[in-house]
Structures are given as C-alpha cells and as structure tokens.
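The next block holds one structure in the form of structure tokens; read it before the comments.
A single protein chain has been removed from this complex, and every other one stays in its place.
== subunit A ==
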C-alpha cells in the first residue's frame, strides 16, 4: 500500500481554503492592531430601543473582516473533522484517519456542549462558563482529552493497535506508513518510534494515564494544603508561624534533587517513601472524618453511621494502598492491590511541590474570611473550630481554589512529564506523554515525530486547563 498523505484527496479542496483563511486572519489582525493606534476612541450612540451601539468606522470595518476570517478558519477546521469522520483514511489521509478514530470523542463533545448550552442558565458557575469564549475553548480541549482517556482506556473504542506492540520494519517510519504485517489497523498514522511501536496509539493510551494521575495527585496536594492552611489562618499565632516557615522551607528546597533522593535505592530501602505515603494517604481520611463529625456532632447516632459508611471503604483502600510486599509496611492481610512504587513517588513529589503553595492560598483566604460576621455568629453559637473552618470558611473560599485547582492540574501534568523525562516515576515502557517525549528526544534531529505527537498533546491539555481556569475566574467574578 501507498503511504498516506496528511490530508488525502479532501486536502485538495480544503488545504488552499485553510491557507487563505489563515492568511486573511493574520492580515486583518495586523490591520486591527494598526487601526487601533490611529483612530480615536469610538463614539457610542444610543439606539431608540435603549441599547448603545459603537459607531461604525474604520475599526468597526476591520473588526468585522477579522471576525469573518476567524469564522472561515473555524469552518475549514470543522470541515476537516467532518470530512475525516466521513471519509476516513481512504479519502482524507492521516488527518482523516485520526478524526475517524476519534469519532466517539467528537460525538460526546457535541452532545455535552449542546446539553450544557441548552441548560446553561440552571447550571450555576458551570453554566456561566458557556458565556465565555475562552472558557468554552479551554473546556473543549480538556474534555477532548478526558473523553479520549475514557473511550481509549476504559472502553477501548478509539484505537487502532496495541501501544506496546512492536512490528518489525516499522522502526522510525514516518507518519502515514502502511503496516508491514496484515491484520489490525493498516497504518501507523503518526509513524513508528525507535522500538517500532505506534506513536498514535501510544499518545492515546498516554492520555489515560495523565488524565487519571494528574487530577488525583493535585487533589491530594489540595487536601494537604487545605488541612494545614485552614488552622494556620484560623488560629494564627505560633502554629501559623511554624507552618508558614515549613512551607517556605519546602519551597526553597530544590525539587529535582528531592525527586532523585526519593528514588535512590538507599532511601527506598529505609522505607522513607512508604512512610511518607502512609502519612500522605491518611490526609483524605482525616479530612472526611473531621468534615462529617463537625457537621453532625449534635446527632451522634447519625454521625457514627455516616462515619462508618464513608470511612470503612476509605480505610480498606488506604490499607491496601500503603501495604506492599518488600516494604517496611506489610502487615495487612487483605492487600487487594499494590500501587507501583513509581506512582507513589509521583504522588509524594506532586504533594511536596504543590501543597505549600495551596497552603499559602488557603491561609490567606482564611485570614480574610475569618473576620466576617457569619464566622463570629458561628462562634457565638458555640460551633467547634473545625466546623467553622470546614463548613463556614472553606465553602466561601471555593472560587479562587477551583481556579487554582485547574491551573495546578496543568502544572502537575507538566511535572509528570518532567518526572518521566528524568526516568523517574512511571515504568520505562509506559506510554505516558512525559516518558514518550523523553524517549523520542534521543533521535529528535533525525526522527522528530515520536516526540512531537505527545508534546503537542501535553501542550493542548495544559493550554486547555489554563484557558478553562481563566474562563472560570472571569465568569465567577460576574453576577
């Protein structure tokens, strides 16, 4: 079979269109910037129906041209997607093949957006996100990878071939190369890597790992940061001084060195990572326990029931997680599963890097919110300090925390890549994006494609998270 071109026959029509649209957008944007320098501030006129309108002038004209160029560009891109889904690799080349592979993702995205926009007035902050273009783009990018992770990792609906399977003769083949063997997907859409594995398949499989680990690790960092930040801000005094000093100490420590220390065999033998994990994974249990008890302390029966319901499964999971063979902690008979040591390292380092910053944010917000009258009201009716911290203060600090959470998942994703790049964290054959980039780097000047595909994926996810955080911040400030 012939190798595939990037856009196939569809490209004969769409490629020139894409070029024209991009050029038009670039030219109009430059014009718009120039026009804003020379023209005076626009005059606002009042329409009879009581709305105000900006007077049309040179800027208005350029602005409209710019908008049309943008629509044309978006239209062309959508045509690639729709054409690709319809024609597949047979008619639309590599792009077509990938677009068709992502069909379930596209359908889910369309369904999600349609439903969200339809019901956006009754969905609170999430609904308001759909008033902001930036937020929608960010949310779209993030959800693309989330759906890819779900359909690729859970239902196995996306792929193509096994990400670990090596096919002889496919080593470092360029994108669109036909497979030398029969059976399975007939092409390596994004080429093969140095071990003759499918780059596209590895990118899709890597998304599952990233999407599962990054939010979880960030969540742990938040739990630790919140659990320490709330009392530091609420009580103040010596406790605050000590905790803030510790946070500064960790922030001042070279992180990379810390990562290396954590995986050094001598350190692993002392069981330090295992002990650290023991403390770390206890945080959610403590958090949930205090949360429930402080709320229901006046009704002990209900409190005990809820605590049992929530904490028993959590405790089982916790014990299974911290118990592992060949580590100092190995006492629990019902050890359902083991977390690979690498992932433990990932969690510990993510928490170490992120929780001091989260601590500072939470502490600052707490200092502000504890002066409010509703906190005083809670104090005067004899609430416990932890009730006040978790139920009166924390919910009102949620806005900045949600935004920071989004941004921090982005950082964690990059950190995951960094760790993978250093060969720490996940096992070497793992298809996660960081490790893949690291592997591809060795032959970057000759065969760039094995590194570029996961790098672009990582870029788009982090960009999406940042845009999403921006949109959330913007919309949460509006009424």
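The rule we apply is simple: a residue touches a chain if its C-beta (ideal position, glycine included) is under 8 Å from a C-beta of that chain, and two chains touch if they have at least 3 such contacts; residues count from 1.
Convention: contacts and distances are computed from a predicted model.
Chemist: Can you pick, from "Peptidase S24 and S26 domain protein", "GsiA_4 protein", "Spermidine/putrescine import ATP-binding protein PotA" or "Phosphate-specific transport system accessory protein PhoU", the UniProt name of the chain not shown?
Modeler: So, among "Peptidase S24 and S26 domain protein", "GsiA_4 protein", "Spermidine/putrescine import ATP-binding protein PotA" or "Phosphate-specific transport system accessory protein PhoU", the name matching the hidden chain's UniProt entry is "GsiA_4 protein".
Chemist: Using the definition of touch stated at the top, determine which of A:64, A:398 or A:442 touches the missing chain.
Modeler: With A:64, A:398 or A:442 as choices, the missing chain is touched by A:398.
Chemist: To test your reading of the contact rule: which positions on subunit A touch the chain that is missing from view?
Modeler: Within subunit A, the residues touching the omitted chain are 44, 46, 50-52, 237, 241, 298-299, 372-374, 376-377, 379-384, 392, 395-396, 398.
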